[in-house]
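In this view, the complex is presented without one of its protein chains, the others remaining in place.
So, chain A:
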Amino acid sequence: MSDSSVSLADIISTVEFNYSGDLLATGDKGGRVVIFQREQENKSRPHSRGEYNVYSTFQSHEPEFDYLKSLEIEEKINKIRWLPQQNAAHFLLSTNDKTIKLWKISERDKRAEGYNLKDEDGRLRDPFRITALRVPKLKPMDLMVEASPRRIFANAHTYHINSISVNSDHETYLSADDLRINLWHLEITDRSFNIVDIKPVNMEELTEVITAAEFHPHQCNVFVYSSSKGTVRLCDMRSSALCDRHSKFFEEPEDPSSRSFFSEIISSISDVKFSHSGRYMMTRDYLSVKVWDLNMESRPVETHQVHEYLRSKLCSLYENDCIFDKFECCWSGSDSAIMTGSYNNFFRMFDRNTRRDVTLEASRENSKPRASLKPRKVCTGGKRKKDEISVDSLDFNKKILHTAWHPAENIIAVAATNNLYIFQDKVN
């Protein structure tokens, strides 16, 4: 598919597995949410185990126009976060730049038949004609998946929302924009509690913005937020109502020898994720992924280069705006591996135990069903070996910004522009 024929609205803007991994939600620039469900194991179709098929599609957000400020509000879904499942229905939060919505996704596979007051096709029956009463019976019907908005959390953010994160208490969640973080209760839509505010009194003094925020997976009073200056602050909500003072401050001193015009841009953190264990967190900046031990603020415990060969191309990447791309990162279920995206539909995986890394490509030409992915290599200079790709032939329009890892198994979801790829470990 050529780039020109890709509709902008179809570009996937977020990917997220639910807690069990059976559901995978994607959001796109057109404000739609598509949910995939994993096929159940079925003896008659042994190969279909693990396949994800479309489960539900709905329009989450529409474009809006703020007449007071003459601003258009994009319908693009910035983030989706699932709630832990508590009953038969599934709940997720989806957000655009300004409004967060709680959606309930429920199944209906039975239908009541035999109403007294209306016919099967819905027409009202003449009450005088009814001579007998009957009890409506539930009959099976084709599975229908309905999505309905249960809560709308609006008007709490002046700036663009970049993150939402559900708390481990399953009652509250946070939403973060460029300058503020708000705490919500899932049941209450008309108020939120501001817990971080870095807006300076004089906007001319603005030097950094919030780029991502997340709650700790186990400690419901702890959250972190990253900044455009490459720092992460960990805050404890027990210490004060307004968490402008951090409890911990994570920053790696800059290497002065690598300073350039673009040092500030490439140090801006685009994503921060806690490990499942809660002991580590990972940050993604433009060229690298760093793993931090929460007990050590002075520097990360691991640094993985994603595409260091781009360091000499920063000026071009600034010109074509690629340097502003916000890559996400994710942990494997066991925290033994981490994954993040790159250009040319490449994505990178780092095994923390073996210290090995691999570059893979998400593209139709290179992946047939049930064929293994071949590792790719980028040639950084000198002679290009066979099968290597030179830096100059990378396609910077094909970027993988969003990836997700199944919480328990080695199944990954990779969003390449408007296509979703799902890969899994070979099962013998």
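The criterion applied here is as follows: contacts are C-beta pairs under 8 Å (C-beta built on N, C-alpha and C of every residue); 3 or more make two chains touch, one makes a residue touch a chain; residues count from 1.
Simple rule for what comes next: contacts and distances are computed from a predicted model.
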{"item": "Protein name as given in UniProt for the chain not displayed, \"Small ribosomal subunit protein mS29\", \"DLRB2 protein\", \"Centromere protein N\" or \"Immediate early response gene 5 protein\"", "value": "\"Immediate early response gene 5 protein\""}
{"item": "Listed residues A:E208, A:E252 or A:E302, member touching the removed chain", "value": "A:E208"}
{"item": "Of A:T57, A:S239 or A:S260, the one touching the omitted chain in the full complex", "value": "A:S260"}
{"item": "Footprint left on chain A by the chain that the document does not show", "value": "66, 68-69, 71-74, 76, 97, 155-160, 162, 178-179, 197-209, 211, 228-229, 244-246, 256-262, 264-265, 268, 315, 318-319, 321, 324"}
